[in-house]
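Only a single protein chain was left out; the remaining protein chains are all shown in position.
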Amino acid sequence: MSDVFIGQLKEAVYLANRKLVESGLVVLTWGNASAVNRERGIVAIKPSGVAYDKLQPEDIVLVSLETGEPLPGERLRPSSDTPTHVCLYQRFPTVGGIAHTHSRHATSWAQACREIPCYGTTHADSFYGPVPLCRPLTTAEIEEAYEWNTGVVIAEHFHSNNLDPLHLPGVLLSYHAPFAWGATVAKAVENAVIMEEVAGLALRTEALNPNATTTPQAILDKHFLRKHGEDAYYGQPKT
Amino acid sequence: MSDVFIGQLKEAVYLANRKLVESGLVVLTWGNASAVNRERGIVAIKPSGVAYDKLQPEDIVLVSLETGEPLPGERLRPSSDTPTHVCLYQRFPTVGGIAHTHSRHATSWAQACREIPCYGTTHADSFYGPVPLCRPLTTAEIEEAYEWNTGVVIAEHFHSNNLDPLHLPGVLLSYHAPFAWGATVAKAVENAVIMEEVAGLALRTEALNPNATTTPQAILDKHFLRKHGEDAYYGQPKT
Amino acid sequence: MSDVFIGQLKEAVYLANRKLVESGLVVLTWGNASAVNRERGIVAIKPSGVAYDKLQPEDIVLVSLETGEPLPGERLRPSSDTPTHVCLYQRFPTVGGIAHTHSRHATSWAQACREIPCYGTTHADSFYGPVPLCRPLTTAEIEEAYEWNTGVVIAEHFHSNNLDPLHLPGVLLSYHAPFAWGATVAKAVENAVIMEEVAGLALRTEALNPNATTTPQAILDKHFLRKHGEDAYYGQPKT
Partner (left out) sequence: MSDVFIGQLKEAVYLANRKLVESGLVVLTWGNASAVNRERGIVAIKPSGVAYDKLQPEDIVLVSLETGEPLPGERLRPSSDTPTHVCLYQRFPTVGGIAHTHSRHATSWAQACREIPCYGTTHADSFYGPVPLCRPLTTAEIEEAYEWNTGVVIAEHFHSNNLDPLHLPGVLLSYHAPFAWGATVAKAVENAVIMEEVAGLALRTEALNPNATTTPQAILDKHFLRKHGEDAYYGQPKT
């Protein structure tokens, strides 16, 4: 499968992976980004353990959205986190791209096993409430299918708490690190950058004021809704 | 309106916006700088939501100092924060340029809802007292005209506390982020850089000494006044 | 001794030393990396006090694995830490390369005289438990042979606690700084990078949650063992 469309998909995923590194979110090989094409049932994802400075667009691996298995003819192994990505694409139908990193501040919140409170408008512009924290997997879940069940735990957290993945485009995994997503893979990377920034801001906010309070609802509504939904007026009009 | 003067104004605002990024104060599109020409009644400001690496001098948007509306013929929307800038230019007649960022340390103080105490000469060289914190807007103010009322709240804080905007060339907005200004847009950007630096110094000062005391008045006077006013002797003589 | 093999050994050690600087782990001349060739009984190490930007592959110094003395004909002094490296190569037969730095976060833990708890998977991917802390040397040990005894104290800590140096590829020295190692010198540098990252993550984790708990054993096992040992499935298959 090497038509123009596939080339564009691989290119977008390649660029997103490069952007993760250029944004300072990824050290060594600790991160991966993917995109889905739902019409064709294909997920494109970074290969496992390949150094970013050697990564080429053609190295991006195609896997089945249905089974998670590499398509026939793929020569590299996909990221070891591929089952998590595939699970999330299956359960979050509005999501078009996913980015996973171990970025410094967001990972610190994940290790502290705390959600990130919404302390200001930088956060409210993109996350309509606290950045959620998922429970750790049980030993049985880890042993059965660690990476797949990571996706299951995320999806169940969103579904049982009635959260919209595009209103809260990211999550923290206890003792682990963040996942971010969006309508496209470029947006997923942008949301990974935003999570890292608001994670740092929130850490320093608490250092300056242990009794810091979260953003009043009216400001949260104003900032999220001026950028999202029908009445958005931020940015240039869509043409 | 495309004469030489307008070209220079746009160029100055363009360079100021670039400088915000190069100084590390702005991530993604989180910032904007503007300049005013009071003779012509024009404010020049960054367009809304345009990526910095694609920004060109001709993209800078001209709006009326009186109404805040784009001048006839402008093809891009101005920054969504334009009403704040216009309000401040109307109420602070000595201000020639304004810069808004979500820079990391200053935004953390804003989110902590604390003014920045003057802990040393780095601060005193440019801010003649603590960096002020404004109250959050009420729900009514937010719903009526969020961005314009942000400017109103800043101006009222300065007027009711009898503060000179060129002696305290910046402010923190509760749950939001800093605004800085100056006699020119280049000076506004410089003051945004200074706020970020002193915000970081003050955070670490308190970490090292929870009982840190503010700069004695004699040192504050010496440092501010050797750089500002009639008896200034820092820098090269004005020619 | 200037055959092809020696050239490759010096080149690998040269590149590892450059990588320490490029990774931001080394300021001024505060660091050194070495490699051993056990067949020939040679250790190759950075010269003492030479500025990194002037370092050339041919400046790398060869010393005897048995005596620690420079081989005949060497024109530069080896790193003052050479006896520590030689001692570790003698006592840790699976180690092929060693890197010493004063990297910012890892050194802070060393100065705080604390081991680094395993707070998450970033840590567990490479260190199978807390990063150990060695006791300070006694005055007698310092006066007798400071650098050699530093190696002795490290080795004794690992042996008496029954620790495998490739499962815990680094250590903190009380009041001093980290040493890292690995099967190759490139791996030693990578482990030095990882120690610095997990040191920063752990510091921030405790700032966010003073009662943070360490990674559950099942997650620790999963992450370490998916990258190491017989059942590893991270990365591309070895060919």
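Every chain is named by a letter (A, B and C) in the order it is written, and numbering of its residues begins at 1.
Keep this in mind: a residue touches a chain if its C-beta (ideal position, glycine included) is under 8 Å from a C-beta of that chain, and two chains touch if they have at least 3 such contacts.
Since the model is a prediction, treat every value here as computed from it, not as a measurement.
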Touching partners, among the displayed chains, of the absent chain: B, C
From C:102, C:157 or C:227, residue that would touch the chain that is not displayed: C:102
Missing-chain contacts mapped onto chain B: 119-122, 190, 193-194, 197, 200-202, 204-205, 207-209, 212-213, 215-216, 218-219, 222, 226, 233-237
Hidden partner interface residues of chain C, rising order: 27-28, 30, 47-50, 76-77, 80, 102, 104-105, 107-114, 136-137, 139, 142-143, 146, 175-177, 203, 206-207
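Heads up, the rule we're going with is that only the chains that are shown with their structure count from here on.
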Chain contact graph, described as a line, ring, star, complete graph or other shape: line
Core chain by centroid distance, with centroids computed from Cα atoms only: A
Inter-copy rotation, chain A to chain B, in degrees (Cα atoms; steps of 5): 90
Averaged-CA centre spacing for the pair chain B and chain A, given as whole angstrom: 33
Centroid distance [mean C-alpha coordinates] between chain C and chain B, Å: 47
Set of chain A residues in contact with two or more other chains: 206-207
